[in-house]
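To start, the structure under review is shown below, and the notes come after it.
Here the complex is missing a single protein chain, while all its other protein chains stay put.
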Amino acid sequence: MSNYLYLIPIMPFIGFLINGIWGKKLGEKAAGYIASAMIGIAFVMSVTAFFELLGHDPHHRVIEKEFFSWIAVGDLSIPFGILLDPLSAVMILVVTGVSFLIHIYSIGYIHGDPGATRYFAYLNLFVFFMLLLVLGNSYPIMFIGWEGVGLCSYLLIGFWFTDQAKATAGKKAFVVNRIGDFGFLIGMFLIYSTFGTLTFSGAMHGAELFVGSTAIIFWMTLSMFLGATGKSAQLPLYVWLPDAMAGPTPVSALIHAATMVTAGVYMVARNSFLFIMSPGTMEIIAWVGVLTAIFAATIALVQNDIKKVLAYSTVSQLGYMFVGVGVGAFAAGVSHLVTHAFFKALLFLGSGSVIHAVHHAHAHAGFKGDPQDIRFMGGLRSKMPTTFWTFFVGCIAIAGVPGLSGFFSKDEIIWMTFANGHPAIGVIALIAAFLTAFYMFRLLFLTFYGSWRGRKDQEDHLKDSPKVMTLPLTVLAVLSIIGGWIMIPYALGGGMQFEHFLEPVFEFANNFAGEKGHPSHMAEYSVMAISIILAISGILLARAWYLKNPDIPARLANRSKLAHKVLFNKYYVDEIYNFAFIQTFLGLGEALWKSFDVLIVDGIVNGVAKLLGWISSVVRKIQTGLVSNYALMMAIGIVAVVGYMVWKI
Amino acid sequence: MTFNPTDLLAIAPEIAVLSLAILVIMIEVLISRSEEVLQGITAIGLLAVMAVSIFVRSTSANVFSGMVANDDFTMYLKVLLTGIALLAILMSKDYLKGKNFRVGEYYTLILLATVGMMILASSTDLVTMFLGIETMSIALYALAGFRSECSKSNEAAMKYFLLGAFSTGFLLYGIALLYGATGGKTNFADIGIAITAFGGDNPAPAYLYAGIGLIMVGLLFKVAAVPFHFWSPDVYQGAPTPVTAFMSAGPKAAAIIVFLRLFGWALPDMSIAWQPILGVVAAVTMVTGNIIALSQQNIKRMLAYSSISHAGYLLLAVIAAGTAGIRSDAAAGMLFYLVAYYLMNMGAFTVAILVSRARLDGDYQINNYQGLAANHPWIAGAMALFMISLTGIPPTAGFFGKLYVFSAAVKAGFIPLVVIGVLASAISAFYYLRIVVYMYMRPETAESSKDLKPTPAWKTIMIVCSILIIYLGVMPGMMMKLADSSSQKISSPNRVVTLK
Partner (left out) sequence: MIDYFPVLLLMVIVAFMAAALLAITTFIGPKRTNPDKELPFETGNLPTPGNARAQFSVHYYLVAILFVVFDVEVAFLYPWAVQFKQLGLFGLIEMLVFLFILFIGWLFIIRRGVLEWK
């Protein structure tokens, strides 16, 4: 398999070509099957590769294949190569596995949309770039994947581009990500100028031998982290993600929950050897992560759009992952990435199923309302049993109920903050965990419990989604339950097999950080207990407010109008950004345009163009069309050349 | 001088093309005048020649006492030149239809020109070089005037012939002077050795310099460098368009390669004398070619001036080859550039034929491209790609071609020239991208909305060129490696020479 690793990203690319070129002829159904089949093949190959990797001795679990020399100019030589180590193996499994399920789900979801084939082509292209991102063995390849997924995300957010708001959301995602990409590029340049290479193994080697000021490492890692905040929606660049929910829901599940947005976490983990050398950056990452986690969680408390709640929840959970990698627990961060991919994909697909059903109910009743507003839902438990059960599993997984995947991965992160000496971050993370449990169950109760708050004629048309959609939900639900069982900590008698599998990748970072000492199991038990208590109380509070006494929230909102308003309007961040940056830049731009641009730049550009045009029209006249003139010109040239040559002696 | 029968293997590709030419003309006069038959034979024959070129590469050194090279570099050139002929023939397929042309003669002339080009590209001796140039040129004179019913075509042939003969005279004179100055040497390697004997008490005679200057002029005429370029816009405009495409790629490639071989491998010791003057010519060529192209309204003329400016970029590689230690870099860069240039130029001419055919009067005005993207998104997309590649914007083959040639020139220390080159390509963006603007941002007209009816042959050319341009633009590594490794081993046949 290792010789054919390149086939893993190629498969979805073939799917993209087929659907992109002949999609219209193939029709929606065939396009969906082809797209899914390609991802399925890629998944099977990823599993094969994974087992091949497992067959190696743990410290030699690296397969690096260089296929050809990609760019070679002077001293810069970039081979096109693929790096398969435990980290990328985990990533390709998650990417291909989750995408496979989402592709299948999409067959049902996108059914009947005129752009269905285009949709599958984009989706395949996205998976191709994502696999390139995680499999590349050098920064430039990773960057191509990085840009590529951004492009696909842009295309898919604005998939229904005829809707102005949706097209704008796509644009916003594009612009905000550009700021982050700029950081990535600078980081890449700094790496090249410091280590003289752009491959991961080369940079790692360079880092091992590195002597000198760590200031350069600080700036290098900080710029790369800026890239990560853009792609992974962290403060202050998170603003695009909630808007990105304008895209089709499976896209939100795949790109904006399970895979693309975790690219930033992957990047930090991949470069653990660099980040660990700069404690300053690590501190910043951990703080940005935890602040994002609590900040987004508070906003999620009061949102009424089912997808918005999940979007802020995603931002918040990504914050946890950054806390993990920021406190040096890289394996814990990646663990949470994996489990989050399962349960967040599940939740998004579940919400998609709900929206799908409500949308059809609305359509049947001839009602034009927002199918995503949870205030007009309720009682779906009996109407959509499969969706309900799987959604329920997703909720308890993310809330951190013991035994499910979210519990183990999130708890490990929170525990590592204490163990690695960041108690303040740990406390904030715990509070955010409480909020998470609360807003997720608020969502669950409002959507599935109680009674239908819409019109009666709509209610009659509510029914569960087709098999093709519920099957992926079931699979993801099972994964959300058992996915964490390979991460059970020693304190609970587990083996932490997942962390051990990843260990060789972070060996350098762990050695660099040094042995932290072993805090007692007692401490770990107590942190665990607190987190369980907080999760349960969050759930109970949501039950009390939204199921038992539904008038409490309204009263509360009334009493603290200001706080509610601030939260509901997402801290006015969009407005602040709009005022602080967009308006200012627009104003500045206009001023500059009027003075500088029109007078000077345009003057110069137009002047140059005019001047060139004039010269051109004059010089052109030498071409008289007369052979004798041509011969004369040539003769003058000959005299000049030969004359110079002879005179030169 | 002894004859070794295995030497024939080294020129088997040339022999094969020549036989093919004879075969085609005989079939036409004796058996069949069917276009399909003649074209099929020519195309299949050329594919076979490619295979032969690859098969006989590097079979022996010092072929014909070092008169022709037989290394991997030469093999790539032969494959490239055969490829140019092949595309030209494919392009001609439907172009000739309905015109009262004698197809067999046409193909034969293209094949004969190809023989000349191949001899020229593999020559390592002044005599073979001259033989190649003349074989190539005479066929091209006839091709330029092939549209005998069209006065422009006749004019083109006449001008090309007169000026070509004029320049040939100087070339021969230069060869004679060099022969005399080096004590009777014509082989490139021998000339190089003979020149090392000069210096100190034994200064090089003035007529050696004059000879080098005259040879330079003769070759500059063939590559159409300013001020020896005057023939090219008129000839390019007047000749049948597939011939124009062929002329702008093939002879230019062959001539610039022999230029590189002669100046980089035989005359590097004289580089102090020829590098500055060639530098001036290159700078003037790049700037003038691009500036005049700005005001052209006819796409064939525009592409003619663009090909003049590309000759200027290629001259940078010749100049760089004069600096010790850089010549194989320069050769590799040039090989890559030639491949890229061939693809984008052939593609652009194909689109030009397509668009002009749809017009009633069949002219080549740039206006015809207005709003092309609306009706023909694929063709417009391909044309945009060719234009972007000609400008040298990544990720296209044109970008890496320029990058490699320029970086060789930078290595050799010609930074001001490279700066001029970059500025000149910035100017070129104006007129290349104007086509793109016309296609995408102007409303379509009644004329431009006509169906272009691309035939399978033309579609094939456009698809192949586009794919290869993108391939070379995204993954230039493989091609660059081939170019690099082959140019490291460019043979300079060494005859045992006893200096007097």
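Should a chain be cited, it is by its letter among A and B, assigned in written order, with residues numbered from 1 in that chain.
Convention: a contact is a pair of C-beta atoms (placed from the backbone, for glycine too) under 8 Å apart; a residue touches a chain by one contact, two chains touch by 3 or more.
Treat the numbers as computed from the prediction; the structure is a model and nothing was measured.
Although it is not drawn, the missing chain touches B when the whole complex is taken into account. Interface note: of B:Leu30, B:Ala324 or B:Ala446, the residue touching the hidden chain in the full complex is B:Leu30. In the complete complex, the hidden chain is touched by one of B:Ile22, B:Val127 or B:Ile467, namely B:Ile22.
Touching residues on chain B toward the chain that is not drawn are 3, 22, 25-26, 29-30.
In this section, only the chains that are shown with their structure count from here on.
Centroids of chain A and chain B (each the mean of its C-alpha atoms) stand 49 Å apart.
Of all residues in chain A, only 68-74, 79-80, 609, 612-613, 615-617, 619-620, 622-623, 625, 627, 629-631, 633-634, 636-638, 641-642, 644-646, 648-649 touch chain B in the complex they form. Of all the residues in chain B, the ones that touch chain A in their complex are 158-159, 162-163, 166-167, 170, 203-204, 206, 209-210, 212-214, 216-217, 221, 227-228, 230-231, 233-234, 273-274, 276-277, 281, 288, 291-295, 403-404, 407, 411, 427, 430, 475-478, 480-481, 484.
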